[in-house]
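Here the complex is missing a single protein chain, while all its other protein chains stay put.
Here the chain labels run A and B in written order, and each chain numbers its own residues starting at 1.
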Amino acid sequence: MNWSRLSSSEFLKAMRPFVGLFLVLALFALDSELRTVFFKGSNFKTILTQTVIVAIGAMGMTLVIVSGGIDLCAGSVVALASVVAAKLIEYNYGFLTVTFGTIFVGAIVGLFNGGIITAFRMMPFIVTLGMMGIARGISKWLANNQTVNPKTPLDSVNQLMDNSQSPLTFFPLPDGVWFAIGLAVFMAILLRRSVFGRHVFAIGSNEDTARLCGIRVNLNKVLIYTLAGAFFGFAGVMQFSRLTQGDPSVAIGLELQIIAAVVIGGASLSGGAGSIPGSVIGAFMMASLANGSSIKDWPNYMQEIIIGIVIILAVGMDKLEPLLQRHLNKQKH
Amino acid sequence: MRSLLLGAIFTSLILISGCGPNSGESVEDGLKIVVIPKGTTHEFWKSIHAGAIKAKQELKAKGQSVEIIWKGPLKEDDRDEQIKVVENFISSGVDGMVLAPLDNKALVRPVETANNAKIPVVIIDSGLESDKYTSFVSTDNYAGGKMGGDYLGKLLAGKGNVLMLRYAVGSASTTNREQGFLDAIKEKYPDIKVLSSDQYAGATRELAYTVSQNLLSRYNTEVNGIFCPNESVTVSMTKALRDLGKAKGKVKVVGFDTSVQSLRDLEGGDVQGLVVQNPVRMGYLGVKTLVSHLAGDVVSKRIDTGVAMVTKANMLESEIQELINPPIEKYLGAGN
Partner (left out) sequence: MPLNKFSQHPRLRILNVSKRFGSTLALDGVSLEIDSGEVHALIGENGAGKSTLMKVLSGAHQLDKGSLELDGGLFTPSDPLYARNSGVAMIYQELNLAPDLSVEENVLLGREPGKLGWLNLKERRRLAKDALEEIGQPDLPLDVPVHSLTIAQQQLVEIARALVGQPRVLIMDEPTSSLTRVDAENLFGVIDHMSQRGVSVIYISHFLEECQRVASRFTVLRDGKSVGSGEMVGASLNEIIQMMVGREVSEIYPRTRRNIGKVVLEVSNLAGLAKPKDVDFKLCAGEIFGIFGLVGAGRTETIRTVFGLDRLAKGRVELFGKEDTNSSPIRRLAMRVGLLSENRKEEGLLLNRSLADNLTLTSFQSVSYFGLVNDALQITTSEKLISELEVKASSASQPVGELSGGNQQKIAIGRLLHHKAEILLMDEPTRGIDVGSKAHIYRLMNELAKEGKAVLFVSSYLPELLGVCDRISVMSRGVIVETRSVMEWSESEIIEAAVGFSNTEGVAA
């Protein structure tokens, strides 16, 4: 018997974010002004840099959403992490301590999320909604309600998202972009190929089946939220690097951008579907749209409307197709 | 089937893009200058926009063609969003930038990036902790704060207790006003006691109102005068005073900047004085300075756009009217 590796519908589903991105780029290419300006290496560097924070957040969020959960505290954790990073730099710690310390704090928040969700069988939406307030509050408390500006900046961290030295060329890309690409590859393999990844899909697809089949559902969930927290923490390091300051009021609403990227990337909010490359492409697509709108001098409201339409279209495409198909069939008879 | 669907989406997107303003406009040969405010909805920023357009029109009359792009951060008061706007215009390649930085530190690197990309930046409104800009065109906020302090001291005849509610952390312009006020009181009115000067109102009016109420419930029996460093704080504080029956001059209020509400309060006697800036001039001089620099002229690193004290007595004078009712419509059209 000769089996094709992917059925055609599944293949199309996997290609959906790429199709969306292609559409956006093709649309930009049609415009003479954008064609010359948008498709410059230096502009792509800018977009990539602007994608990093949402993309790293989306990697963690993809795990959570694929497992059938949601994490609303991503933005708050990014803010908390940016403050923690600033504080650690104020205490003159080095790059590794600052980075891993910050990631650790994010992971702790995730651990609490996962622990509460599994121990008390609570809805992830509620727990992380609560944690969204808690993390935001703690970050303001830690920062004494103001931005934290370390007196002696730590260049290695500041440079993560710095492309001020070569604004006119594609290379060199800032370190943060390379970190994000590396992480994306690692996470894509982890989610797609590893046994852990398959278990994440199984839990999101049907928790009861997962339990029946001997998957440690609770342990895996705690692990998933903790990992997601770690990713939000790392995104916070990047956020610090972008602002070169810890800002407790940064990234308000970032969780929604992250969730949008994941959903545009083909994930289902009911769990069991999604991919890392999709989510990263989703993040890149949103940054491209914002960049293009900016260059085109579309007013902000136009940009907000367009991104809204894209989200609905990206997700609605699957639902729209059978509807149209049925409609056409009806007309034939 | 799918391709058909994609085609439909594609066409609709193109249609949407076609609806966007300015997309029909051809790229002009002249200079392309982007003006980046902190936000786009506030009256103050519209005045700056009007000033920028005024400069454009003037330059055009002289045969110098300039395209002004007006682009604020997608989310107002979001530093990261403003950085994105700056970055996007660096990589899209404009001739120059006029920027009102949301943060005196966070915007340093984007401005340095622009500098490395050979794009000159004129800073307006608020300061930046860097010297990689062409010129800093703004109100001398410190002087404005001092003017407010002098006036409040005079109103209180050199005696009594005053409060100052700060605006927000990291906002350089208001910090300077606050410092100017405190210095004026300290230097000229040694008998006036500052009850509180360490509270922050925060970015939104709602928050400012809450903080004002809290502050007044603590000090309402002792306070004689209040200084507010910007428009939202002035309006919120006045409202809180009215709630307590302490308005109408029982507690003297000197505010900063104007809005429909704060002018009404001034007229009604709830506010005694408003220090006003000249945002139209700021936008105007921002663009003019940038264009001169691009033409190779030497420009001054610091340009003051001046402040004036508006009181109930002088508010109908034509000079003051120009400041408190800037001719926005003349430059931006009735739609704005």
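Here, a contact is a pair of C-beta atoms (placed from the backbone, for glycine too) under 8 Å apart; a residue touches a chain by one contact, two chains touch by 3 or more.
These figures come from a predicted structure and were not determined experimentally.
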| item | value |
| --- | --- |
| Neighbouring shown chains of the undisplayed chain, as defined at the top | A |
| Among A:29, A:123 or A:189, the residue in touch with the chain that has been omitted | A:189 |
| Given A:26, A:119 or A:213, the one touching the chain that is not displayed | A:213 |
| Candidate in contact with the missing chain, chosen from A:28, A:112, A:201 or A:298 | A:201 |
| Chain not shown, touching residues in chain A | 1, 3-7, 10, 189, 193-199, 201-202, 205-206, 208-216, 272-273, 333 |
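The rule we apply is simple: only the chains that are shown with their structure count from here on.
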| item | value |
| --- | --- |
| Centre distance in Å when chain A and chain B are each reduced to the mean of their C-alpha atoms | 34 |
| Chain B residues within the chain A interface of the complex | 1-2, 4-6, 9-10, 13-14, 16-17, 19-23, 27, 40, 69, 71-72, 74-75, 78-80, 83-85, 87-93, 103, 105-106, 108-110, 112-114, 116-117, 169-170, 200, 203 |
| Residue ranges of chain A in contact with chain B within the complex | 12, 19, 23, 26-27, 30-31, 33, 37-38, 40, 42-43, 45-46, 49-50, 145-147, 149, 158, 162-168, 239, 242-245, 247, 249-253, 290-291, 294-300, 302-306, 309, 313, 317, 320-321, 324-325 |
